[in-house]
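Heads up, one of the protein chains got dropped from this complex, but the rest are sitting where they should.
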Amino acid sequence: MWKWLHPYAKAEKAYQVCNTLMPYFAVVAVIGLIVGWTWGLAYAPADYQQKDSYRIIFIHVPSAILSMGAYTSMAITAFIAMVWQIRNAELAVIAIAPVGAAVAAIALITGAAWGKPMWGTWWVWDARLTTMLILLFLYIGVIALYHAFEDKGAAGRASCILAMVGVVNVPIIHYSVEWWNTLHQGSTITKFDGSAIDSSMLYPLLINILAFACLMAVIVLMRLKNEILEREKHRPWVRNLVSGGKNAV
Amino acid sequence: MQFNSLSEFFAMGGYGFYVWLSYGACAVILLGIFISSKRTHGKILDDVKSQIAREARIKKAKEQGL
Partner (left out) sequence: MKTHDSYWRLFSSIYKKDLTLAFRQRSEIINPVLFFIIVITLFPLGVGPEPNLLARMAPGIIWVAALLSTMLGLDKMFRDDYVDGTLEQMMLSPFPTSLTVLAKIAAHWTVTGLPLVLMTPMFALLLNLESEALTATLLTLLIGTPLLSLIGAIGAALTVGLQKGGVLLSLLVLPLYIPVLIFATSAIDAGAMSLDYSGQLAILGALLAGASVLAPFAVSSSLKVSVS
């Protein structure tokens, strides 16, 4: 049943798939970001309470959601890499980690910039912010571990194990931090209560989430292509690719 | 359009600094990682190219030596 997937374990085929998929994601990302940012910044109505500062939501929420999502997908890829011993999945883990870390950093920066006018401080030890900070540490751990190894094969496998250990911990960390927060000081976050977000704000938000996801996909695919090329540097197909299809060797 | 003028748009009702800080940081980080990935791609291709050229040179030199 899954046989059609098997060819994609080959590096060359995976590289081609990356090339085929990238333009679609790129188009959606560019259009989505242009529409989403203009709509969010200029056309969406101001919040009655937070005024124009709430416009940060259009990048804060997508980056927060997607940094979590990227971690989950990284862990799933790591699981695939470890169980079925597929090297391309290992490379994908390494491709996702820096992108996830960048997006987690964006979520933290935007969170701080939103917190300053709303709560009066740049940083609150709020459950979500703390979880996001720890998530960033976990990402940095995966990246640092990968770069610490000389042998890139071992590095990939070690990073996969760490990604899987991390994903077991993320929910525990999240709930422990939430619980710790409520025990100590009570929640200070002023969020939009549930579905109270108006459709005039919801639509640009959804567009931004989609565009962000596609942009991340583009960057991940680019990095995956780089990793594949780096590993397969000496293979004939890479040489053919470089010398423009001619059989050079 | 929620804003009457461009300056009002940049002021963001007094929250301009925070809003533009977040959007700016977001754009800088994403552009940075995008460009660095692009550069790495070019660098790897250049490496492979110079490796091929090097091998061709070695081959040629050997043939001349014979």
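Which chain is which? They are A and B, in the order written, and residues in each are numbered from 1.
Convention: contacts are C-beta pairs under 8 Å (C-beta built on N, C-alpha and C of every residue); 3 or more make two chains touch, one makes a residue touch a chain.
Model, not experiment: these values are computed from the prediction.
Trainee: Indicate each shown chain that the hidden chain touches within the full complex.
Mentor: A
Trainee: Touching the left-out chain: which of A:9, A:46 or A:161?
Mentor: Touching the chain that is not displayed is residue A:161.
Trainee: Of the residues A:21, A:42, A:148 or A:202, I need the one that contacts the missing chain.
Mentor: In the full complex, the listed residue that touches the missing chain is A:148.
Trainee: Looking at A:9, A:134, A:210 or A:241, which makes contact with the chain not pictured?
Mentor: Of the listed residues, the one touching the omitted chain is A:134.
Trainee: List the residues of subunit A that touch the chain left out of this view.
Mentor: 82, 134, 137-138, 140-141, 144-145, 148-149, 154, 157-158, 161-162, 164-166, 168-169, 172-173, 176-177, 179-180, 183
We adopt the following convention: only the chains that are shown with their structure count from here on.
Trainee: Per the contact definition, I'd like the list of subunit A residues that touch subunit B in the complex.
Mentor: Spelled out, the residues of subunit A in touch with subunit B are 37, 41-46, 51-53, 55-56, 59-60, 63, 98-99, 102, 105-106, 109-110, 113-114, 116-117, 215, 218-219, 222-223, 225-226, 229-230, 233, 238-239, 242-243, 248-249.
Trainee: For the complex, which residues does subunit B have touching subunit A?
Mentor: So the residues of subunit B in touch with subunit A come to 1-3, 9, 12-15, 18-19, 21-23, 25-26, 29-30, 32-34, 37-38, 40-41, 44-45, 47-49, 51-52, 55.
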